[in-house]
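Removed: one protein chain of the complex. Kept in place: all other protein chains.
Order of writing sets the chain letters: A, B and C. Residues in each chain are counted from 1.
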Amino acid sequence: MRRIGILTSGGDAPGMNACIRAAVRTALANGLEIVGIRRGYAGLLEGDTVPLDRTAIRNTIHLGGTILETSRSPEFMTREGRARAAEVIRQAGLDGLILIGGEGTFHGASLLAAEWGTTLVGVPGSIDNDVYGTDSCIGFDTAANCALSAIDRIRDTARSHDRLFFVEVMGHHTGFLALESGIAGGAEELVIPEEPLSSAELSDRLKEGFKIGKKSAIVVVAEGKKPGKSFRIADEVRKFLNYESRVVVLGHLQRGGPPTVRDRVLGSVLGVAAVTALQDGRSGCMAGEVKGEIAYTPFDDTWQKKKPLDADVMRIFSLLSE
Amino acid sequence: MRRIGILTSGGDAPGMNACIRAAVRTALANGLEIVGIRRGYAGLLEGDTVPLDRTAIRNTIHLGGTILETSRSPEFMTREGRARAAEVIRQAGLDGLILIGGEGTFHGASLLAAEWGTTLVGVPGSIDNDVYGTDSCIGFDTAANCALSAIDRIRDTARSHDRLFFVEVMGHHTGFLALESGIAGGAEELVIPEEPLSSAELSDRLKEGFKIGKKSAIVVVAEGKKPGKSFRIADEVRKFLNYESRVVVLGHLQRGGPPTVRDRVLGSVLGVAAVTALQDGRSGCMAGEVKGEIAYTPFDDTWQKKKPLDADVMRIFSLLSE
Amino acid sequence: MRRIGILTSGGDAPGMNACIRAAVRTALANGLEIVGIRRGYAGLLEGDTVPLDRTAIRNTIHLGGTILETSRSPEFMTREGRARAAEVIRQAGLDGLILIGGEGTFHGASLLAAEWGTTLVGVPGSIDNDVYGTDSCIGFDTAANCALSAIDRIRDTARSHDRLFFVEVMGHHTGFLALESGIAGGAEELVIPEEPLSSAELSDRLKEGFKIGKKSAIVVVAEGKKPGKSFRIADEVRKFLNYESRVVVLGHLQRGGPPTVRDRVLGSVLGVAAVTALQDGRSGCMAGEVKGEIAYTPFDDTWQKKKPLDADVMRIFSLLSE
Partner (left out) sequence: MRRIGILTSGGDAPGMNACIRAAVRTALANGLEIVGIRRGYAGLLEGDTVPLDRTAIRNTIHLGGTILETSRSPEFMTREGRARAAEVIRQAGLDGLILIGGEGTFHGASLLAAEWGTTLVGVPGSIDNDVYGTDSCIGFDTAANCALSAIDRIRDTARSHDRLFFVEVMGHHTGFLALESGIAGGAEELVIPEEPLSSAELSDRLKEGFKIGKKSAIVVVAEGKKPGKSFRIADEVRKFLNYESRVVVLGHLQRGGPPTVRDRVLGSVLGVAAVTALQDGRSGCMAGEVKGEIAYTPFDDTWQKKKPLDADVMRIFSLLSE
């Protein structure tokens, strides 16, 4: 191990820069060269690299987004694409590659590793927190706090108007963001993929709350496959309840902003762990944090296994939102 | 003048509580009784009042929304409604009434004053800043900073992905919020009611920017009559540009949150001015701030005259966004 | 178990209200009565109680501080004081008491339990994070993010001026806040109780950084016994380095503000756990969270055992701050 690469792929997440910075400093401290690949797998296919040294990562730890930029690359998901990627890696003289990303990133990585034997270590970055093998993904805590701050603001106006609000947060097929921000924001109801709820049921529950004296309510909705589903739900609930409602779709607002302490520390810890893993001869796995300890999970598990919501936290939401 | 009332009406705006607090303290300091009318004109029609003293307004200056709650009242816009309102005011023994609100509020107020001779003084509260007779409405500065903070966050992710973003801010028939947050956020383009722009024209302008090396762009859109128009614009632009884009609709997010210094000071100054105006025998007018001085504007002007965007600021946006 | 009490004691910490709210809702859901004791042990000695129901805790989850107020009570640390406390608890008909606080609170609690057999369960609330038996105390995450936000702001001006900054954060005899905010803020050096460092050594290390091209640096200092020690350190370092420096003492700024997601969720989880513990017949222990699981620790351990900094995180700080 003499020279390694690092890239960010998929959706950007706050804390990725802390991870890049940690990997660079660790590599340099251990006598390794390290180069950045720009724009994820797309940039990898084009050999779009940039040398990384102390100067390149100075004053980046507080920045949202990723200084290496990112992308989604359909081409990399083809056999030919990955052949090219392997060739680029070989020509660039990289003995190993660190991939910061989510499910799609690791799916691609497992194929690349299987087909070409490339030495790869992953780090989970995903505001959805939907990667198996780590309690928390880089970016999740920042996104949850961003959603919470939105809920806090909306409650001001909800209370002033006796209104029903739908706050749509991210969450493709998981409700982590909705659940955490919903508990913390004191939301009344959740609509998440893990617990399907019809608009009729939702309306019944809201009605119960109004009966015991509530005059405003906030429903946190995980956006699912495509942003905007809250508009439909709001329309349906309006038919059942005849209560004025408003919809806020947070969308990409949740991706940006300065990362929280937790995301910067997690990014730093995992950046160090990824370099160490490469030096220890690991490959084909992701470095995550489980119950406070570094844990390595095979790529295939990270995207094939489903990370469940914490059942206790779900129970607590029900108990406290009543 | 022995006993006065105060209410908030229309959309809530951060800084309204600072105004209520200032009015209460000024009234008490001047030996007046003051009562709050809850839920705007709707509450007025129901005689829903609450006594206001030092304790009622303690620790409220930092709160978003309005402690008196607010509403929109179709009934008040009828002649019968206003007759009832006049009767309630008489029965409650109110010698004058302070109304914190926007265009609709003052439209109603001018009718009430004309029909029943009620003593009324207004204070402009509107995050859209669309009230004639004041440079800035209570709530505008907070909403603009909220929109700016969203633009800052989005730029993180826009740059990480080389993407085009549409950020939809409030603004029914004015572009104040879009213009101020757009300049401050370094947005590339504006879509505002004052300067209609076709999607073809918008696409051309964006293309120019990409030609000189920009890889991401932010377009700030004033929502107009109904939230969501950005989705349509984004679709149209995509046809012209073939560039991936995302939409964020800030909606009611912009209403809440702790008011800024400026909105709390403005709310305080105008709250004092409104009580003073009543004591000075004024009525049928709104207390605003024009070029740093208190100015009183007849109710009819406040909603019939159009407050234009500052032409210099518009010119500066064009100059700086190139 | 039919009727329980709850109080907050010692320094206030953001998230305490989420804990109170969770305890109240859990108690009510389980058919228990619950009363609040105001102003900690001082209020307990005076029988200063307030009934708690759903209304009392509505819209409090986002508030910093504690709605029950808090205090430090020298009298409670006397045998006579505790005798009175036991008597008040008996007269108020409380079958158990939940104490949200830190080391001092649990020291007192262990004496009260030993002397009078009172049924007591604790919950750790401390921005210093210095309580043994929980990975994180309520309030720590919020305080760390507050300190981080200050460091981010200061870096702007440090870089603009080529200056050395000392940022003094809380931390009586532990460096948790300094370590976490220091890693996350990309600080150059730490001064913490766990690793004594002379001003000469500190100056040498800073000199190394300047040699490799740094022009500004941030040193995070744990305040120790009394705020202000940074002024002395800055003076000493100035003699060694002849470099202009500035000091910021965050002090109680770190206590307030809306709690983060993590502190609200932790507060909620532990509030539920505390009520459950009382119902399960537990006493004389604190409910904490260790590696993601609820854990109960005897009162005496909570304040007698020293919670060490994470050695890995310390190592990472050294690695990344170079």
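Just so it is clear, a residue touches a chain if its C-beta (ideal position, glycine included) is under 8 Å from a C-beta of that chain, and two chains touch if they have at least 3 such contacts.
Source: prediction; values computed, not measured.
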{"item": "For the chain not depicted, the shown chains it touches", "value": "B, C"}
{"item": "Option touching the unshown chain, where B:E46, B:D135, B:E236 or B:D301 are the choices", "value": "B:D135"}
{"item": "Option from C:D162, C:E201 or C:D280 whose C-beta touches the chain left out", "value": "C:D162"}
{"item": "Options B:A42, B:A144 or B:L278, residue touching the unrepresented chain", "value": "B:A144"}
{"item": "Identified contact with the non-displayed chain, of B:R54, B:R90 or B:K306", "value": "B:R54"}
{"item": "Contact footprint on subunit C, counting only the chain that is left out", "value": "8, 12, 14, 39, 63-66, 69-71, 146, 150, 152-157, 159-162, 165, 227-228, 231, 246-253, 255-257"}
{"item": "Subunit B residues touching the omitted chain (full complex)", "value": "18, 21-22, 25-26, 29, 54-55, 59, 61-62, 135, 141, 144-145, 148-149, 152, 155, 159, 180-181, 183-186, 212-213, 258-262, 264-265, 268-269, 272, 291-292, 312-313, 316, 319-320, 322"}
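Just so it is clear, only the chains that are shown with their structure count from here on.
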{"item": "Topological distance between subunit B and subunit C, in contact steps", "value": "2"}
{"item": "Remotest chain, subunit C as reference, centres from CA atoms", "value": "B"}
{"item": "Where subunit B and subunit C are represented by their mean Cα positions, the distance between them in whole Å", "value": "40"}
{"item": "Where subunit A and subunit C are represented by their mean Cα positions, the distance between them in whole Å", "value": "29"}
{"item": "Length of the line joining the C-alpha centres of subunit A and subunit B, rounded to whole Å", "value": "35"}
{"item": "Shared-contact residues (touching 2 or more other chains) in subunit B", "value": "none"}
